[in-house]
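All protein chains of the complex are present and in place, except for one that has been dropped.
Chain lettering (A and B) follows the sequence in which the chains are written, and residue indices restart at 1 in each chain.
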Amino acid sequence: MGLETTVGDLLPEVITTRLDALVNWGRKSSIWPATFGLACCAIEMMAMTDARNDVARFGAEVFRASPRQADVMIVAGRVSIKMAPVLRRIYDQMPEPKWVISMGVCASAGGVFNNYAIVQGVDKVVPVDVFVPGCPPRPEGLIWAIMKLQEKIEREKVFKEEKVA
Amino acid sequence: MSESIERAPSATQYPRYVDASQVRGKFETTIEEVIEAVSEVTVIARRDGLVALMTHLRDEPSLRFDYLSDIAGLDLGEFASPRFALSYHLYSLTHNHRLRIKVLLDEEDPRVPTMCPLWKSANWLEREIYDMFGVTFDGHPDLRRILMPVDYEGHPLRKDFPIKGY
Partner (left out) sequence: MLRKPDPLADTQMTISLGPQHPSTHGVLRLELVLDGETVIRAIPDIGYLHTGIEKTMEKEKWQQVVTVTCRMDYLNSFGNDLGYCLAVEKLMGVEAPKRAQDLRVLFTELNRLSSHLVWFGTHAMDIGAMTAFFYAFVHREKILDLYECATGARLHQSYFIIGGTRWDLPANFIDLCDEFLKGFPQFLDECKRLVTGNKIFQRRTMGVGIIPKESAISWALSGPTIRGSGVNWDIRKTEPYSGYDTYDFKVPVYDGCDVWSRYLVRMDEMEESWKICVEALKRLREPGEHMANHPKLKLPERDLMKKHIDVMIHHFLVASEGFTVPIGEVYQSIESARGEIGFYVVSDGKERPYRVHTRAPSFVNLSALPEMVEGSLLADVVAVIGSIDIVLGDVDR
């Protein structure tokens, strides 16, 4: 937060795009997920960190238990109505910049369970950046999601020019 | 297409169920009916005298039902009378036999005495039935919702509860 506002309004655009690229490169190469494995998708998320589908190559193998130290929240599994307030609370505790990957069809749209107990899509509770279909998605699918998120982070403008009216 | 069903070389052995005639003589007033179907024995019992029947089943040496496997709730229909049926699935580790005790309850008075003093596993199993069906257990040490949020209204597994909830 502080970096963007102080530096942003002082430097012209050419330098800010270069700085954008640098900061985004740093952010996308070390996306640290918060542990939010709920159900079966959590097992595939764990499989993503194992030796075959090594997610450490993307810098994302450090699963932080505390949301205060995490960048992305991978909502892996079905979100029940009892868990939804907890989900929102953990999301609120994450500092900016933060992203959300909705893993699996249960998190994206309720999945197989269209009933009283499951929130039909986690985007009813938190804003989602990448949806991953699958029941459960293959670990390669989740790595695809992280790569898509990396592309999204690359396009972000960190140092915004303040337009003075 | 033929109607024959293929049989495997080793015939299927179903779990052994105990012969309920041993118990029927002693508990004439509690036991309503004994049904034998699908290689299983179901004893339909009344609520009064249920604890005495269960204690006898647990302590009698030839029966020795020391393991309460499961309590399953069943809603027989919105307008059915009796409405609820609780099935106690008992198993004996010493004799390797099973028994099902079924208790039928009306909608106006869905209360059953608790089995917690007899088997500790009844604690959570009864809480789940309370949560899903609304059947209360007299004498339960901690009867509150277990699966749904604490302030949830409604009992989801009843037949008049819509699948999408309210």
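As a convention for this text, contacts are C-beta pairs under 8 Å (C-beta built on N, C-alpha and C of every residue); 3 or more make two chains touch, one makes a residue touch a chain.
Just so it is clear, the model here is predicted, and its values are computed rather than measured.
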item: Absent-chain contact - pick from B:Q22, B:S39 or B:S81; value: B:S39
item: Of A:V23, A:A60, A:I74 or A:I90, the one touching the omitted chain in the full complex; value: A:I90
item: Absent chain, residues of chain B that touch it; value: 1-10, 12-16, 37-40, 42, 66-70, 72-75, 87, 89, 93, 96, 98, 100, 119-121, 123-125, 128, 132, 145-149, 156-157, 161, 163
item: Touching residues on chain A - with respect to the absent chain; value: 35-40, 42-44, 46-47, 50-52, 63, 65, 67, 77-78, 80, 82-83, 86, 90, 112-113, 115-118, 135-136, 138
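In the analysis below, only the chains that are shown with their structure count from here on.
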item: Centroid spacing, where centroids are CA-atom means, of chain A and chain B in whole angstrom; value: 46
item: Partner chain A, residues of chain B touching it in the complex; value: 148-149, 156, 161-166
item: Interfacial residue positions of chain A with respect to chain B in the complex; value: 81-82, 114-117
